[in-house]
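We show some of the complex, not the whole, and keep each chain where it was.
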Amino acid sequence: MSTAPIKPFKRILLTGAAGGLGKILRERIKPWADIIRLSDISPMGDAQEGEEIVQCDLSNKAAVHELMKDVDVVLHFGGISTENNFEAIMAANIQGTYNIYEAVHLAKVKRVIFASSNHVVGYYKTTDYIDASMPTRPDGMYGISKCFGESLSRYYYDRFGLETVCIRIGSSFPEPINKRMMVTYLSYNDLVELLRCAVFAPRVGHTISFGVSNNPASWWDNRYAAHLGFQAKDSSTVFAHKFPDSSDYPAADDITTIYQGGGFLLTGPQYK
Amino acid sequence: MSTAPIKPFKRILLTGAAGGLGKILRERIKPWADIIRLSDISPMGDAQEGEEIVQCDLSNKAAVHELMKDVDVVLHFGGISTENNFEAIMAANIQGTYNIYEAVHLAKVKRVIFASSNHVVGYYKTTDYIDASMPTRPDGMYGISKCFGESLSRYYYDRFGLETVCIRIGSSFPEPINKRMMVTYLSYNDLVELLRCAVFAPRVGHTISFGVSNNPASWWDNRYAAHLGFQAKDSSTVFAHKFPDSSDYPAADDITTIYQGGGFLLTGPQYK
């Protein structure tokens, strides 16, 4: 008779579990906790072994407080993850993230991994090389809401010692689908490894890490997250043949290639 | 028969006109425009000559759009200016400031002066010397809402060229009322002069300026606002006799003297 291995945590909460990355993580983070509590505003199917399912709107404060019960660590991937109208983003990402942190604080959860985004710095140029100490330059309402989350989590750390790792996720998809993503690509394996480092490092304080694989071209210097011990193992190089050398220089005023944020810069709903 | 002098602007909008600083500004900025449009959620008394009064809740998007009609420059001092519960701050300072910027953008107003606050950096230590390029470290929900305003205005400048001067106001009162304010004091004269520089400088892009008089002790380096041409003329030195040399060192763990934010650090309503 075999026994199940002992897992490090009792219960990890994953918000946004029905989203693109949420589905990936649902499968990969099981070894980290006896129970993964999954939450989303959308249906998530049936609970598998070692799972709890809690459908929940993050802008509902009471529901979020309920969600946090007996949780050890939170992976906060919930909310809206693309450009949208401001009120929707405010409800989901501003009120929602505030609700998460208030609940985390009251429940005495010790650490949050916050899915921030490269879009907090999308208005840096593609010829810039930046690090986490430089001012944010968001590229839309979505990016601004992530700036809010970074500010808020900084406060909860400074005020209460509640630790957060903000991960400015690049482009975490099966593979790059355009030239920009050759720079911003974060493989699923590297995403999971970075989360593992963020969850298990003995002390993180308030850390901002760029989530990106070991791609040849790079815009982001991760020096201020060096204590996490993350070492990317994948690279967009293996997809280089899909984007062969080309003479098609972008137009000099093509803002989607001038700035790191790429196509997001044009998606603001207010500018149809 | 004498004629009135020609004023530089046709119409300046001052939000928060019923607030502490709003009342001061109402009297001082008249020479800058033919008409000062005053707005607040509270009553503002009767319109004087050269004034328009528009009572208005900034979280009401339609009202804010109406407010912006024929405005040349906005001095955005509206919203909540002390620590408060999050939902109130979100409505007034986050939704409210978003409404202002959307309205400004659509009305093609060229410049906003945004009343930010030293509380966006209140968790730096009182032995730190900081400048506007360093990461924000807000000291409460109020400070976080001002970080949001700075991020938002950065976006509107990067995306649309809409200029903003964010003024991280220190302590703008008739005089310092505690030792901390000997460092953070901004006289009304210096406040008005800084606003004048911010309003009339030919180009400001997106500038962040600390609003502080020429006090002997200093936490803030204004190098990145040097193009505004602001030169403080007052100093808290004239009040030094009210805070005589003393052996009363604060306790080593007294966070209101460890951090620049001072007493704000303890005012979060959620921690009664």
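All chains are identified by letter, namely A and B, in their written order; residue positions are counted from 1 within each chain.
Just so it is clear, a residue touches a chain if its C-beta (ideal position, glycine included) is under 8 Å from a C-beta of that chain, and two chains touch if they have at least 3 such contacts.
These numbers were taken from a predicted model, which means no experiment stands behind them.
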item: With 2 chains placed, the number the full structure-file assembly comprises; value: 6
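In this section, only the chains that are shown with their structure count from here on.
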item: Subunit A residues within the subunit B interface of the complex; value: 86-87, 90, 94-95, 98, 102, 123, 133-140, 143-144, 147-148, 151-152, 154-155, 158-159, 265, 268, 270
